[in-house]
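Quick one: the structure is below, questions incoming.
Shown here: the complex without one of its protein chains, the others still in place.
Take a look at chain A:
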């Protein structure tokens, strides 16, 4: 391919400028500001701030509540990731075998993707509603008195279910296209080598899906950590008190409800580092190991 060159610096900078401005305004500036304010203790009424060095961080790490939320976030993320990946994989494997009406089937499975997380959370509220929710009524048949927003575990369960449900279609589409890119002849060669369909899946199909699966793993962890904000927000009905919440939601609660901008900034810096590590993990470790070509 021929490389186009620019004679002066002016034009390329102009062309890049819109993108650079967007990144600067919406990412670099807030990020720098967050790091800056994480070293200060803000006056709740906006009358200046005091430099406290790492006190916000040490305070967080010694806080039992922060640890509790962190533990919940890890459990929540693992559950959501595991459920949404495994259910999507199952659906994709089954959809891959459908011959008649395959397109309709796939479209139907994709629809959930169009539901935004807050809306998904709202639907969850209706499904798990204490008085009229169909799932609540169904669980009541087994003697389970489901109390959304009151019982910690019940709310956590609803959160996991709604968050996983919302993410399944994306995973499904990736898995399905991954499955369909496995050459037919490789599957056929496996059929001659191994009579057990289940063993064939784990020996041949799954390893070939591994690049897709690892990519989705990272995407899903990121999703369950960050994008579930809307879901969590609607499900806890703005009453975070005793209810489960994720680290991201706690940033919001402490910063905008508790007016502790310094502590909240420190939390978001910790999350930023986490994302950085996840990304490095994906690009450095996994991309190198799982590609066969």
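Keep in mind that, in the parts below, a contact is a pair of C-beta atoms (placed from the backbone, for glycine too) under 8 Å apart; a residue touches a chain by one contact, two chains touch by 3 or more; residues count from 1.
Basically, contacts and distances are computed from a predicted model.
Asks: Looking at UniProt, which of "NADH-quinone oxidoreductase subunit E", "Sn-glycerol-3-phosphate ABC transporter ATP-binding protein UgpC", "C-type cytochrome biogenesis protein CcsB" or "HEAT repeat domain-containing protein" names the chain we cannot see?
Replies: Missing chain, UniProt protein name: "Sn-glycerol-3-phosphate ABC transporter ATP-binding protein UgpC".
Asks: With respect to the chain omitted from the figure, which of A:9, A:141 or A:192 is a touching residue?
Replies: Result: among the candidates, A:192 touches the missing chain.
Asks: Among A:35, A:135 or A:208, which residue is in contact with the omitted chain in the full complex?
Replies: Of these options, the touching residue for the absent chain is A:208.
Asks: By the contact definition given up top, give the residues of chain A that touch the hidden chain.
Replies: Spelled out for chain A, the touching residues are 183, 185-186, 188-196, 199, 203-204, 207-208, 210, 292-293.
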